[in-house]
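I have placed the structure first, in the form of structure tokens, so that the comments after it can refer back to it.
Missing here is one protein chain; the remaining ones are kept as they sit in the complex.
Labels run A, B and C following the written order; every chain starts at residue 1.
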Amino acid sequence: MENKIDLAVNIAGLSLKNPVIAASGTFGFGREYSAFFDLSRLGGIAVKGLTLLPRKGNPPPRIAETPAGILNSVGLQNPGVHAFIDDEIPFLRRYDTAIIANASGNTVEDYEEMVRILSEADVDAIELNLSCPNVKEGCMAFGSTASGIARVVSRVRKLCKKPLIVKLTPNVTDICELACAAEAAGADALSLINTLLGMAIDAKTRRPILGNVMGGLSGPAVKPVALRMVYQVSKAVKIPVIGMGGISNGTDVVEFLLAGASAVMVGTAGFVNPYAWVQAIEGLEQYMVENNCWSVSELIGGLIL
Amino acid sequence: MENKIDLAVNIAGLSLKNPVIAASGTFGFGREYSAFFDLSRLGGIAVKGLTLLPRKGNPPPRIAETPAGILNSVGLQNPGVHAFIDDEIPFLRRYDTAIIANASGNTVEDYEEMVRILSEADVDAIELNLSCPNVKEGCMAFGSTASGIARVVSRVRKLCKKPLIVKLTPNVTDICELACAAEAAGADALSLINTLLGMAIDAKTRRPILGNVMGGLSGPAVKPVALRMVYQVSKAVKIPVIGMGGISNGTDVVEFLLAGASAVMVGTAGFVNPYAWVQAIEGLEQYMVENNCWSVSELIGGLIL
Amino acid sequence: MNLIHRVRAIKQLNEDTFLMTIEAPEIADTGKPGQFVNVKCGGPHAYLRRPFSLCRIDRERGTFDIGVQIRGRGTEALSRFCENDPIDIMGPFGNGFSLNREDRRIAVVGGGIGVFPLLQLLREHPASEKLTLLGFRNRNQVVLEESFQNKSDELVVATDDGSYGARGFVTSLLESKLEESPVDRVFICGPALMMKHAVEICKAKSIPCEVSLEERMGCGIGACLGCACKVRLSDDWDYAHVCKDGPVFSGESIVFQE
Partner (left out) sequence: MNLIHRVRAIKQLNEDTFLMTIEAPEIADTGKPGQFVNVKCGGPHAYLRRPFSLCRIDRERGTFDIGVQIRGRGTEALSRFCENDPIDIMGPFGNGFSLNREDRRIAVVGGGIGVFPLLQLLREHPASEKLTLLGFRNRNQVVLEESFQNKSDELVVATDDGSYGARGFVTSLLESKLEESPVDRVFICGPALMMKHAVEICKAKSIPCEVSLEERMGCGIGACLGCACKVRLSDDWDYAHVCKDGPVFSGESIVFQE
């Protein structure tokens, strides 16, 4: 069969060869999974969440399994933005895939400084993590109110020379309100959802399983919530939305595109199946073949009500 | 082995022979499951959500399966509070178990009227459903802000002659704020969580699976979120908390008790295993035997940090 | 109530459809044509049970058959069961078809996997003359033809593409057969659109009919109100529930959706 299917998408100036991106924090800086497949097959890679200075992260255990999902409390362990630029970008640039820098901070100034540094670095887009549930300061504090988001985004917008993606937390009453605040403040795109705040207890020891007590829920379990939020948000804003939360295969990708996402990220599923990312791309392509669909844009927001 | 284990709990004047209650909307009015086991074994039964007038509910499909969970958009189909009193209470009273009337309304006046009626009826407690995601008006509108909760609860409090349980939605930024508002307004106890708002899409037909587009997520998938909220809320308030969300067995019950719940409700798990309710009780009892625990109160809030 | 029964046999009917024989004396004893069982299919992805109609009951052996078409994760997992495997089944549930002595001549109309409940109906119905009309997408989809043959006075099979039997929809067959000679009652099971048309045909001829509906289920026993279907009341409509008020309804009472 001759294959004329066009998988390419463009997210606010960020062009991706296909709409499947590795989700931040689940793919390190790409090195580990490069042993399994050619990273150039991916639409993009959102690297592990970066901070100005190196961070050690939270005490173990950091992972707990839950029904069809996992909790993590890694807590932004990372080598710092400078080590990323020096040691990781050169490796990633060997592959033909978009590099998305995921940036966190404790203060608005941190975020500004991160964006200033990353704007000069060889990355294709910046994803502002305003939604990590695993750190005490920053992030969630800004990310769970419209005013917090407006403040951070409008400040970094002025400094940002790359497509600016704002990542939203699902742990809020009205995600559309936050999405609109980010859009109004100048975000070029939104990504959602980050993890749902959760907890696991070991009845035998009567202790929390996670060293940090609470953690972020991801994986198939959260898919219905993620899909709902992507649907709501993409109706509420005009900027593109990158959807994620429990995506494991091509059918899941199609569902998120139909709900309104212009691209997707895949995370937790890759822990179980290291080929989840490429199989998501292949599954999407197969769906398009079977459904006479020649461009991803035909699917985006294509939900029939 | 001689069994001196005491499973009884007392929730704000509502005494239960054991802490396992059938969750509202998953157990009808008890008739169906009475074919499977003696309803007198249950701590209590929270009946299907009631409204002043009969309601037809939402268009089908009303159920969608998701990873380790289900979405429902039943939408409070019920015969109305008067039919409940006339036709269902007499049946339920044949069993030695607490009857909890789950009440919903569109307006504050509805809630007042419901509580007035139910206060004169032969029920053991009233559970105010301020959290149903499946109806357009009422419920969630009141239930997702502290001020909405304060308004409804303080008004019905004056009329309520039974233990008043306020059921909270998890679809909020800060569940503790809502819990405190309910407590301050006079709730005798809290129950949580109701369902998480979610959505499912059929990639083949490109349509939402649920007739009502969105629905409420329940079952094992939500357990980590529920456990976290029960933990947070029971630290934030002094009144007892009834925990629920994905409980399937005795170990799950223990986890919720350790997190701070004084009793639990079991719902979705019973669809798969009609003995889930009694097995939850048996499993709890077995855990207590194995761990030399003689009273449920030893477990409540017993999490070791 | 014991829910754990045993798979006695699995027989492939075609590429994606199989017949599973289950040993469960209580279900075989009490089960009626048109009732269904609710099966825990297992596998990592199917959380809820799945409903399947009783297709054939062998009361002597204490077994019954279900016919299953693989449609998704639950039926896929079910297809992996082997002989002697334990299987978790609740049932029989629902009301079943009417078995009236007064109905001397009946017609059953099945489409695709909708044929399954009609086999046991034919086996038990007291009518003296039984006309069976079965429709399938194509030749490869035709199942259980011989079994239906044995229990019918007349059997006509149609395929949408004409690759086997008559060409066209089973509803056209019904229309022309009723034209030839009327029957006392028609029993219909198949895709929603097919049932809708079949009911209209019966209505036009004032022949009473029964349909067996499908709906996504939660509990399967009437507790969750999940499996609603729209039914006509004298001057209004309401929701009935497929698992408890059905799955069999009088054709006239159903409001079919577009």
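Methods note: a residue touches a chain if its C-beta (ideal position, glycine included) is under 8 Å from a C-beta of that chain, and two chains touch if they have at least 3 such contacts.
None of the values given here were measured: they were computed from a predicted structure.
> Please provide the labels of all shown chains that the missing chain touches.
Checking the complete complex, the chain left out touches A, C.
> From the list A:Pro19, A:Gly43, A:Gly105 or A:Gly219, pick the residue that touches the absent chain.
Touches the omitted chain: A:Gly219.
> Just to verify: which one of C:Pro25, C:Pro44 or C:Pro126 makes contact with the chain not shown?
Considering the complete complex, C:Pro44 is the one touching the chain left out.
> Taking the full complex into account, what residues of subunit A touch the chain not shown?
25-28, 31-33, 35-36, 48, 56-70, 72, 74, 77, 209, 219-220, 268, 270-272, 274
> Against the chain that's been left off, what residues of subunit C make contact? List them.
Residues of subunit C in contact with the hidden chain: 42-44, 47.
Note that in this section only the chains that are shown with their structure count from here on.
> Without subunit A in the mix, what are the joined groups of chains?
Leave subunit A aside; others remain one piece.
> Which two chains are joined by the greatest number of C-beta pairs in contact?
The chain pair sharing the largest number of C-beta contacts is A-B.
> Measuring centre to centre with CA averages, how many angstrom lie between subunit B and subunit C?
36
> So what's the Cα centroid distance for subunit A and subunit C, whole Å?
Their C-alpha centroids are separated by 46 Å.
> Taking the mean of the C-alpha atoms as each chain's centre, how many Å separate subunit A from subunit B?
Chain centres of subunit A and subunit B, defined by C-alpha means, are spaced 34 Å apart.
> Which positions in subunit B are in touch with at least two other chains?
Those would be 64, 66-69, 219-220.
> Where in subunit C do residues touch two or more of the other chains?
Answer for subunit C, listing residues that touch two or more other chains: there are none.
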